[in-house]
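Here is chain A:
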Amino acid sequence: MNPEHCVIIGNGPAANEAALTLRGESRDLRITVIGQEPVRHYKAYLLPEYVSGKLAEDDLYVNPPADHRERDIKLRLGQKVETVSFDTREIILDHKEVVRFDSLIVAVGGIPRIPERLQVFSDLFLALKTLADARIWKQKLKDAETILMVGGDLTSLSFTKALLAMGKRVIFMINEDSFWPLRFDDEIRSQVTERLTAKGVEVLNRRTIKGLAGISENEVEIETDAEKLSVNAVGAFFGLVPNVKFLARSGLHIDRGILVDDYLRTRFAGVYAAGDCAQVYHPELRDYWVSIGYKNAWNLGKIAALNLIGGKIRAQAVAQSIFRVGGIAVNTSWWTEF
Partner candidate 1 sequence: MTVEVCGMAGDGTIAAGGLINEAMSLGGFSVLGFDSYPAEIRGFGRCVTRSRIGSEEIVALADRTQVLISLDDEQSISRVPFLVDNGGVIFDNNPSGYREETKSLAAKLEPGISLFGMPLGDLATGASGTVRGRNLTALGAFTAIFGVPPDLFRKAISDKFTSKGKAVLEANLKSFNAGLRYAEEKFKDRATPVFDVRNKLGSGKRVMLSGNQAIAKAALDAGLKLYFGYPITPATPIMEYLAKQLPQRGGRVMQMEDEISSIGAVLGSYYAGARAMTATSGPGFALMTELITHGVMAEIPAVILNAQRGGPSTGLPTKTEQSDLHAAVFGGPGDSGRIVIAPTNVEECYAMTVKSFQLAEKYQTPVIVLTDFYLDNRVENLASPAASSEEKADWNMYPHDSTRGKYWRYASTESGISPRALPGTEGFIYTATGLEHTERGTPDYSPENHMMMSAKRYRKIMGALADLPSPVEFSSGRELEVGVIGWGSTFGSVLEAVNTAAERGLRVGALKITSIFPFHADVIRSFMNRCGHVLIPELNYSGQLANLIGHLHNKDVIRLNMVTGVPFSPSTILFEIENLVGAGT
Partner candidate 2 sequence: MKTPGKILAEKVKHIRDSNQFAVRSSALPTWCPGCGYFGIHHALSGCLKQMGMPLHEIVVVSGIGCAGRYPFFSNTYGLHTVHGRTLPVATGVKMANPGLTVYAVGGDGDGLAIGGGHLPHVIRRDVNINYLLFDNSMYGLTKGQPSPSSPVGTTTKASPFGTVDKPLNATLMALTYGIGFVARLFAGDPEGMRNAFVEGTRHNGFSLFHIYTTCVTFDKVNKTWDNLKRQIHPLPQNHDAGNLRKAFDAVLDDDFTTGIIFQKESA
């Protein structure tokens, strides 16, 4: 008798917790985790400290190496999903393999966002989303002294801390919509500016970037409406967008992320979404909220898994902690961490 096959796409906190939860609740279910990055699950929010050298690579990992094998969870790393066909219940991997599933959890997270008007310069921007990114930063920071941070999401703030600890000179160009989902008003702006300046960061407010030019391997020139800067590296921290482009034609309801009900169900039976890639419906607000941050993703992964095997747990967020920004409601319990 073939056991049911549950596939989890992604290998971040939502995916990892979903897998462990499923296995904890069910001995028989066949579980496959497909992650695009060729590394085991790690805590991405610790990447800044890995770059600064405060943490070693091994400190980032969550599960012991043989853990998944011992739990009989099939871990497929470095493999990419090309598309999903929900009517035939098939996942197509980009090396033309067909994986059939009975149930599915999409937990692909987000990818760094570059504002449209700056996309032409994307080659010169360095993000810090993955371990691969972190390795590039480590290499670069051997020679780089002055770093321009553009944006202002959660990662940018913790990375700035790390750079300062490394003795680097940091110029921070605040980009308003990077603080999404937080509504950026003057109060938040002055708060942020003050805290950064107090730490020794040069803060540039209300700038528009006119152009970037890569002069050499170690030198980038930036022209704004106010000045010309020459730095060694430029970091892009404009937040994340759900990594769901590959599902655009799959039939799922997608807004920015995958729309799910308060039980994290998509419109297809047995298919769930959790973590940064999902937009969860709040029945009281009659609207969808997006979660950000490790803890939330972890939580949603757990809920999706429990519901998949027959649970009835609502992905609750306290109504007050949900903001409306730009037509989107957001769960911001992470904000207090900074």
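These made the cut because all candidates are chains of the complex that A comes from, given by their letters.
Everything below uses one rule, namely that contacts are C-beta pairs under 8 Å (C-beta built on N, C-alpha and C of every residue); 3 or more make two chains touch, one makes a residue touch a chain; residues count from 1.
Fair warning: this is a prediction, and the values are worked out from it, not measured in the lab.
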Given that every candidate in 1 or 2 is part of this complex, which one actually touches chain A?
1
In the complex formed with candidate 1, which residues of chain A make contact?
38, 40, 65, 68-69, 74-79, 92-100, 132, 136
